[in-house]
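I'd like to ask you about the structure that follows.
What you see is the complex with one protein chain gone and the rest in place.
Up next, chain A:
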Amino acid sequence: MTATEFALRTDGVGKRYRKGWALRDCTLALPAGGVIALVGPNGAGKTTLLRLVVGLLAPSTGTVEVLGHDVTASTPHTLSRIGFLAQDHPLYKRFTVAEMLRFGRACNLRFDQGLAERRLAKLDIPLDRRAGTLSGGQQAQVALALALAKRPDLLVLDEPVASLDPLARHEFLQVLMGAVAEGGVTVLFSSHVVHELERVCDHLVVLNRGRVTLTGDIDTLLTEHRLLVGPRTATDLDRAGTVVEAVHSDRHTTLLVRDGAIPTAPGWQAQPISLEDLVLAYLRRPSEPGAAVTSEVAAWRG
């Protein structure tokens, strides 16, 4: 693979604020095309990572490469290929919707005004209304239309639906997925809700306390991981570091293993795991930079 086939590559990226590290040792290689979900609890470093990706922040360590270019250079060319929708989808509240579009046109190399107007017309959002007077869902749609009108190669969205009601959330995702279906755009979005991701996403990155704990293609991850249920045992079951989590009840032991589905030992039953349970299991793991986590991360990459 050449560099340009990756939508995003980070190498040892860390970001330190005055309070401490928000992100450490983040090494990712995310393929172009498709939808990538960045999942983690609040305060995991999702916003920091996304701001690094779009060049709003500079990394304290490491490098960020977007679409084959160093993003910290902030050239108009690179900036015009990235669309960004910040958390709470900020707009200039006193601008009318038409003025927001004019802002997009004035500040970009390419801007598909017609596309934006068609999208907004379809959603019955009047162009002469002030952005601040629109509902939250409509503001999100205007911000999305603005980002999509750039015809970006990478669209980055920070918690795009977190502040929306269920109906607006549904409509937003519908428009977003419609844009993905039209092709050509890689979408990277963050969420602290794991629910429903499976339907929408191709690729997963789990972030916990500033570190990447799991990354990969969702289908592959689900095939590689299994739940093994067997008689309760206290002995060390970890064959070659494949056990992600062990839960013991009175009679049974449930193991989450990443073993690529090698044959099950007698007395044990194998079950597939849901994406939500998988993510939760990784989030429950101790996040201190223990040797096991690091080595496994290295092993997964191989």
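Please note the rule applied: contacts are C-beta pairs under 8 Å (C-beta built on N, C-alpha and C of every residue); 3 or more make two chains touch, one makes a residue touch a chain; residues count from 1.
In this section, contacts and distances are computed from a predicted model.
When the unshown chain is looked up in UniProt, the name that turns up among "Peptidase_C39 like family protein", "ABC transporter permease", "Ubiquinone/menaquinone biosynthesis C-methyltransferase UbiE" or "Cytochrome bc1 complex cytochrome b subunit" is "ABC transporter permease". Checked against the hidden chain, the listed residues A:55, A:160, A:210 or A:230 yield one contact partner: A:55. Touch with the chain omitted from the figure is made, among A:12, A:43 or A:76, by A:76. Listed by residue number, the positions of chain A touching the unshown chain are 51, 54-58, 72, 74-77, 79-80, 82-84, 86-88, 90-93, 95, 99, 102-104, 106-109, 143, 146, 150.
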